[in-house]
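The other protein chains are all here in position, but one chain of the complex has been omitted.
Lettered A, B and C in written order, each chain numbered from 1.
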Amino acid sequence: MGRPMGMNLLKAGHTLTVWNRTPERAKELVAAGAKQAKTPREAAEASEVLLTMVSDPPALESVLWGPDGALGGLKAGSTYIDSSTVSPALVKKIAQACQERGVKFLDAPVTGGDWGAREGNLVFMIGGEAETLKEMEPVLGVMGKKWFHLGPNGAGQTIKLAMNAILALQVGAMAEALALVQRAGLQGAQLLEVMQASMARSGVLDVKSPLMLKGEYKPSFPLRLMHKDLGLALELANQLGVALPATAAAREVYNYVKGEAKEDLDYSAVMRFWKK
Amino acid sequence: MGRPMGMNLLKAGHTLTVWNRTPERAKELVAAGAKQAKTPREAAEASEVLLTMVSDPPALESVLWGPDGALGGLKAGSTYIDSSTVSPALVKKIAQACQERGVKFLDAPVTGGDWGAREGNLVFMIGGEAETLKEMEPVLGVMGKKWFHLGPNGAGQTIKLAMNAILALQVGAMAEALALVQRAGLQGAQLLEVMQASMARSGVLDVKSPLMLKGEYKPSFPLRLMHKDLGLALELANQLGVALPATAAAREVYNYVKGEAKEDLDYSAVMRFWKK
Amino acid sequence: MGRPMGMNLLKAGHTLTVWNRTPERAKELVAAGAKQAKTPREAAEASEVLLTMVSDPPALESVLWGPDGALGGLKAGSTYIDSSTVSPALVKKIAQACQERGVKFLDAPVTGGDWGAREGNLVFMIGGEAETLKEMEPVLGVMGKKWFHLGPNGAGQTIKLAMNAILALQVGAMAEALALVQRAGLQGAQLLEVMQASMARSGVLDVKSPLMLKGEYKPSFPLRLMHKDLGLALELANQLGVALPATAAAREVYNYVKGEAKEDLDYSAVMRFWKK
Partner (left out) sequence: MGRPMGMNLLKAGHTLTVWNRTPERAKELVAAGAKQAKTPREAAEASEVLLTMVSDPPALESVLWGPDGALGGLKAGSTYIDSSTVSPALVKKIAQACQERGVKFLDAPVTGGDWGAREGNLVFMIGGEAETLKEMEPVLGVMGKKWFHLGPNGAGQTIKLAMNAILALQVGAMAEALALVQRAGLQGAQLLEVMQASMARSGVLDVKSPLMLKGEYKPSFPLRLMHKDLGLALELANQLGVALPATAAAREVYNYVKGEAKEDLDYSAVMRFWKK
């Protein structure tokens, strides 16, 4: 998702320095005018605003604190925005490191997927200082249409994890219901049709269920990332002493499918728990 | 729900004979022109079309096979429509008993709640013969705007149970996410606001989540009935050998709240698992 | 299990009249001196003490209330002992029917399996009047060595269901732990060896785990019956408003394996959830 976000920044006239663990992945951005940094640190040193977008907490820790990490390159007075989905605990650790360096920091995970990133239609969930958000609105506005200021650093991640837990359970519930109906000898399509006429209607019903019926699991949001996010949500809940029985049950179903899968699948492939 | 359905039948000019275990509950319908039967059997004997609406399988078995039960009063050539939510197994037993008597039978559970019943806006999920449904459309059309023919007897109940399992999980997921966010010190309302801008939007988000935030649990669909329906869905799934891990986890949360509750609550009161 | 129990009764000099849904199954007992009844009613009419042992609640309801059911044949002053594992709710219904007929009734489910039944080594869990139990001790003593008076009718079943839930979870826990250890590339046998030296030692570790390691699932106690008992335990718990999250999770794992299995398996085959 970093690429389409970067393209929108370039189109809007921003100067962009990029770094990717796999340098070829930066090609398209470089062709469009971005400079390519050799290390995360170099990218940070070159920028007034540093933006990171990686797949999980270890990847982010490596980018920030690894050899030639970005944190060492951040200048006092600059701003750092992380749009990865990671744990609120890691976000708080980053926030403290930034504060010690005089760097302003926002956690700003997104929703909207590949499509939203390309169209500049992302929704940002923001944790951090309201003033910093105010300053960054012109930058965020190039990549998204909406942002929500949700509280201090960590709040963005907390809301994002809660929302992804809901999505995982909505898709999981749809999968359980389809499995039941089909094993009873009925048509899954009919369940979907009735649902559209009821309070059970939902974005998941519109977007995911037709693909689940066809068994088309080309990754839009990969199952391995949804599985990771469920793990982060449960980790947070278990630190706080909040029991999440259904989320925990659903996570093990996603885990089962992840363990059996040989290819990269969308998270709606949770259906494979019942149909192989 | 039988009362508003009956009122709509009377308004449409149908002759109506009613029976209720608690006779006073039939008052309003009698005042509006219905005859009152002394037994379920008497109601069945008086009718071309028998319609039943009770709260669970034992209640339906009692109405049909108990002392002066309705089944003994059904005439050959008449039609029986059951709109209760019960098990597909019971529906199949009823279907066989009807066939032996030359009675046409539809399982026709509904969605739409009290409001839908009053407004003649119910949605019927139908199992049974297409021809019988065709004949009954003028009757159903008085009480609802939509009906779906889903398969042979039992199909209506199967789809209804699958849909209620989804609703219970959607509400349960919302409750888990709100509990997480609030325990983390954030505002539940902000989670709802972000969800509206995302694929996590849903009927449950629109209708139930604002009440969950306020802790207002006046029963629209009572928790004890949702808990019963989850039990029926799991019973069916366990007969078919379809594992439903998240539904099973959610059922125990509803069970916990049911066990602690002293008053009748809406199923969105599942939130009380976390907040007492 | 009825056969070895009957053999012990015959060996002890009791007169025995038997009935089995599948008449050939009574052959061995008839060859050993039992009379064969044509119906459950006939068996009840011929006996001072009626003993039933069937596989589930519907089978018991059919034997008692079906055509030529046993209940109609029970004489006032006689005693009825049921050793099936069924719901406390059904037991209470039977208790009332017996009382109306002047019949003394004990619910007396057993533990000890095939081996215990053959060796006259069953353990009886008794619900009912202490006096009735006192009178029946000579009969029970032919089939078992131990009995526990646990409370009024239903208490025997309640304790039996609680105990089977524990066994199912112990075996399920063993299966989860073996699956984890083996997927991590280690030897399951080593887990078992360490457990024997710790507080995790158990009857299940001694008896079931070696077979789970070998994947030998010849039914000692069939998975379909353990799955049924888990259903009965959860049904009871959900009537009482007692949440059983781990039991509910385990039931779905047994359900999954039951749904996939083509042959009759021991309940330790719950391991097949991970290893096919």
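By our rule, contacts are C-beta pairs under 8 Å (C-beta built on N, C-alpha and C of every residue); 3 or more make two chains touch, one makes a residue touch a chain.
Note that this is a predicted model, so its numbers are computed, not measured.
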item	value
Contacting the left-out chain in the complete assembly, out of C:Ala34, C:Leu74, C:Met125 or C:Leu223	C:Met125
Residue touching the undisplayed chain, where the options are C:Val30, C:Ala97, C:Val139 or C:Val181	C:Val181
Residue, one of C:Val204, C:Met226, C:Val257 or C:Met271, that touches the chain absent here	C:Val204
Interface with the unshown chain - residue positions in subunit A	227, 231, 234-235, 237-238, 240-245, 248-249, 251-253, 255-256, 258-260
Subunit C, residues in touch with the chain not shown (by the definition above)	88, 111-112, 123, 125, 146, 148, 150-151, 154-155, 158-159, 161-163, 165-167, 169-170, 172-174, 176-181, 183-187, 190-191, 193-195, 197-205, 207, 233, 236-237, 240-250, 252-253, 273-274
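Quick note on the criterion: only the chains that are shown with their structure count from here on.
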item	value
Most central chain, judged by mean C-alpha position against the global CA mean	B
Whole-Å separation of chain centres (CA-atom averages), subunit A against subunit B	38
Between subunit C and subunit B, distance of the C-alpha-averaged centres to the nearest whole Å	35
Between subunit C and subunit A, distance of the C-alpha-averaged centres to the nearest whole Å	51
Residues of subunit C touching at least two other chains	245, 249, 259
